[in-house]
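Beneath this line is the structure, given in structure tokens, with notes to follow.
Removed from the display is one protein chain of the complex; every other protein chain stays in position.
On to subunit A.
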């Protein structure tokens, strides 16, 4: 029984020169406890797909079931079971780490006492305890990202959606985040759907990859299977072959100086 399944999920935006088909009909199946990597070139429709699956953007066509609930008919039930961390995060610079965590818990229906306790518990888990009373703009990039993640976890979601979670992070913070994502899956059975541009990240972290290009799924499988299928040594080569952007030709003409 898949935890996410979509059929023909599509989104068209009105544009200056006629409608723009950001997502042209995506069929996706995600199994419980899986870490799914959503890959694709810029503008492929990854973020639009995540925004539809997280109820933020109504699809223009298609249907989806997320965590056992119909995305279109019962978005509130879907929201109770998912967490979402946007590419840009979602922190208010006028608030402190604590007030953000507590509010997020309360928006998920925890009372003040439980929300406060949960905020402290999450802060301890994500090494933010010392920072609880700092204003959010005082955090470093890696600390911010950990707080973004904590915000998405206040209600212990069954599915966590991460949009480019490690963009802009230093290698140490990236490694921390990978470890966290793996722990979430291993200890809590959380299903994780993440988008990324880093193919080493996809290779190391994801159980299965879905590659989208121009708004449709063009390939899917485990990193090993995708590499084997395209006779590629690295995921990078497989990705370039799949998205039709073959490896850059080696230019033999001498450079004029």
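Miscellaneous remarks
The definition used in the following text is that contacts are C-beta pairs under 8 Å (C-beta built on N, C-alpha and C of every residue); 3 or more make two chains touch, one makes a residue touch a chain; residues count from 1.
Please note the rule applied: contacts and distances are computed from a predicted model.
Choosing from "Transport permease protein", "PEP-utilising enzyme mobile domain-containing protein", "Cytochrome ubiquinol oxidase subunit I" or "Phenylalanine--tRNA ligase beta subunit", the protein name stored in UniProt for the chain missing from the display reads "Transport permease protein". The chain omitted from view is touched by exactly one of A:24, A:79 or A:118, namely A:79.
Across A:20, A:61, A:107 or A:138, the residue that sits in touch with the chain not pictured is A:107.
For the chain left out of this panel, the touching residue among A:19, A:43, A:58 or A:141 is A:58.
Summarising the interface, subunit A meets the missing chain with residues 13, 51, 54-58, 76-77, 79-80, 82-84, 86, 88-95, 99, 103-104, 106-109, 151, 155.
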